[in-house]
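Sharing a structure below in structure tokens format, with a few things to ask.
The complex appears here without one of its protein chains, the remainder shown in place.
All chains are identified by letter, namely A and B, in their written order; residue positions are counted from 1 within each chain.
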Amino acid sequence: MSALLLTTPVLADGVIGFNVDALAHNFWALTVDGLTYGAIYALVATGYTLVYGVLRLINFAHSEVFMFGMFGQYATLMLLGFAPSGNAYTQGTVMTIVYLGIAMIGGMVVSGGTAVGLERVAYRPLRKRGAPSLAFLITAIGASFVLQEFVHFILPKLTNNELGGANAQQPIILVQPSEQFTFLGASVTNVEIVVVVAALILTFATNQFIVSTKFGRGIRAVAQDPVTATLMGVSRERIIMLTFLIGGVLAGAAALLYTLRVPNGIIYSGGFILGIKAFTAAVLGGIGNLRGALVGGLLLGVMELYGQALFGTEWRDVVAFVLLVLVLMFRPTGILGESLGRARA
Amino acid sequence: MTGRTNGTAIGKVAAADRPHGGAGDRLRLWWDALPRQRQWLFGIPAFAIVALLPILRPPVLTTVGTDFGGVLAQFGMYALLAVGLNVVVGQAGLLDLGYVGFYAIGAYTVGLLTSPNSPWNLTDDWLSRSWGWVFALPIAIIITAVSGLILGSPTLRLRGDYLAIVTLGFGEIVRLLADNLSDITGGGRGLSSIAYPVVGTSEKRPFGVFSAGNTQHAPTYGVWWFWLSLLLLAITLILIGNLERSRVGRAWVAIREDEDAAEIMGVPTFRFKLWAFVIGASIGGLSGALYAGQVQFVVPTSFNVINSMLFLCAVVLGGQGNKLGVIAGAFIVVYLPNFFLGRTSLLGIPINGNDIANYKYLFFGLALIILMIFRPQGLFPARQKLLTYGRELYVAARRAAGYGKPAPEPSTEQGGAS
Partner (left out) sequence: MRRTSSRMAGVALVVVAGLAVAGCSSKSSGGDSTDTGTGGTGSGSLSIQPLVQIDSSGAEVKSSGTGDAADPAGDGKATCSGISLAMAGALTGPNAALGINILNGAKLAAKQHNDANPNCQVDIKQFDTEGDPQKATQVAPSIVGDSSVIGLLGPAFSGETKATGQVFNQNGLLSLTASATNPDLTKNGWSNFFRGLANDAVQGPSVAKYMVNTLKYSKVCVVQDDSDYGVGLAEQITAGLGDAADSSCAAKVKGGDKDFSATVQIVKSADADAVFYAGYYAEAAPFVSQLRSGGVKAAFVSADGTNDPQFVKQAGSASKDAYLSCPCGPAPDKFATDYKAAFNIDPGVYSVEAYDLTTIMLKGIDSGIKDRAGLIDFVKNYDGQGLARHYKWDPTGELASALIWIYQVK
């Protein structure tokens, strides 16, 4: 394939190169990688999309919920006795799954708790006072930075410099990535399989919850028409808390999966950019639409990596932000459109 | 004005329902009652005192761990930014989370035109380094205004939350472009040796009063930059004030309060929103040019989102819509962390000042949350005047409603005119 594209045309006199060769050469490897990241974005995007569907509110601080999940699963592993190390631990497949499961639960508990706490402390007082929606956004920004700086400065003091601080946590690697099979020339590792499969399972489970359980119907009811839902006996406050809880739990799961893929990424600022990308994914797929979160996430993950190959590895974040701006300007309803309120979510 | 019907006076408000009666409101009512000329009479001495602060160096106010002049110079720049952001957020009601992008464009324009690292450097051609900054300043303002136009045109049709996120995206795109287009902007290495106005060279100060070499003799270069930014701030305030009292300002108030109603009543909302954006952007660019000249070095990491949050905090804390209030907000945001730097004891209690200064984003984030719940209008709420020459009318109406008067005893509720 590279023989066909031996020359690499350059755009704008070397300012932004246009490297089609690298993209063509590595296409399937980039796609596999992109789907992995996309699955993580999809899980976090579900949190944004649920909260928006129910409250018409962009939960700007959801990225910090994710970050807390990362620290939560890390702390769980430390409590289990793992010490940070540059090398992977080996303890057999069954034990690995058990440990990962416990760490995931730990991460989910922490981020679920953070999400619910955020709702209680920052958003509920504003709702009670009938504040305009911009006030919610300003509060969300404030909450986001409070949470970040808490991990940056206060957490090291509380945990004797074990957790938090200015530098990334030394990794605790439970799974050494190893190639399982190749797909059209791209190697697929066990980590990538675990991430994508777990994300799909969780998305499916959430979808089932929304569609077939009583609470799920309550969420859809409040999303569609809060007043009528209250008249029909749905407790709005409990539904809101449940929505935040589900979003938080999914972010916690995403945190573990992300750490599997990028073990060095546990730092106080590690949630912020990922949060914006996940929001982009939510908007891309159709904000308020659960399947849209999955579609948008996978699409964004893949397009980011293609962009990196095409324009250069340093353009990854620009691709995401440009996509965000373009989607919001030209198709704010997203690919699949808003639909949490409709009968079929 | 004080007729009586069924025991309740027209224009009178029952004590329990009266929302304002505290000392702050009496002060505000008195201030609103003053004609503008008398307000200026108070304003000019206050302005002079603020300008002379770095010379007077009052004992508690002067910062311990860092140069007081430098802190005030930073306050001057932030005050300009706050006034600019106030036009966008406070006046027109458009939440702009990417305001730091305009700051960056202004700073980078000056950098690109005058730094030896830049391919577009003019100072090795025909532009003298002494006046390079002064030449680049209006260009920076114009280019930032154009960028405001470019940002605003496609995005101002979005509402509320979406506009905020899009502007955030734009702010980050500006920063990332500055980082990635390293052939032009130097990327992470930045642009150094940016020109500054070379004025007042002497033996003690061979490079002029504005150069970083002026640190040994008071007033240091920080103080001079502070005075320059105060001058520019005063000019900006006069211009903005005129805009506020004109049709443009009233259109902004209408758009902020209810855009649909304004559109129906014939206000060209899109055009005025764009005006707000462009004016806000120009002021941001002006402040960016000041920053580039003072620090003489620009790098993308200075223009990140967390600074956007600080600007927003200054505006919200000070009082959205109140152009003097946001200056106070900017003072708090800049001064308070620097107050603690290097301080080891406060009122006799030993503290770790450097640690407390590090927590500034934490405290300001908390301040945003608490403010939004308990006092969303900020420290100095804005009082919009929608009628020209309506000052007397507003003051009389407020007095009649009993604003600014202490609550009388409940037993005297029935009697007397206000």
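Assume a residue touches a chain if its C-beta (ideal position, glycine included) is under 8 Å from a C-beta of that chain, and two chains touch if they have at least 3 such contacts.
Treat the numbers as computed from the prediction; the structure is a model and nothing was measured.
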Touch criterion as defined above, residue of B:130, B:193 or B:377 at the omitted chain: B:193
Selected residue (touches chain absent from view) among B:211, B:229 or B:269: B:211
Contacting the left-out chain in the complete assembly, out of B:252, B:297, B:340 or B:361: B:297
Positions on chain B contacted by the hidden chain, ascending: 65-67, 70, 179, 182, 187-190, 192-193, 206-207, 211-213, 215-216, 220, 222, 295-297, 299, 301-302
Touch list for chain A against the chain that is not drawn: 8, 21-22, 25-26, 29-30, 33, 80-91, 95, 98-99, 101-102, 105, 166-168, 170-171, 176-177, 179, 187, 189, 213-214, 261-265, 267, 270, 305, 308-309, 312-314, 316
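Operating definition for what follows: only the chains that are shown with their structure count from here on.
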Gap in Å, rounded to a whole number, between the CA centres of chain B and chain A: 35
Partner chain B, residues of chain A touching it in the complex: 14-16, 57-58, 121-122, 125-126, 129, 131, 133-135, 137-139, 141-146, 148-150, 153-154, 272, 276, 279, 312, 314-315, 317-318, 321-322, 324-325, 328-329, 332
Contact set on chain B toward chain A in their complex: 93, 95, 97, 154-155, 158, 160-162, 164-166, 168-170, 172-173, 176-177, 179-181, 183-184, 305-306, 309, 312-313, 316, 355, 358-359, 361-362, 364-369, 372-373, 376
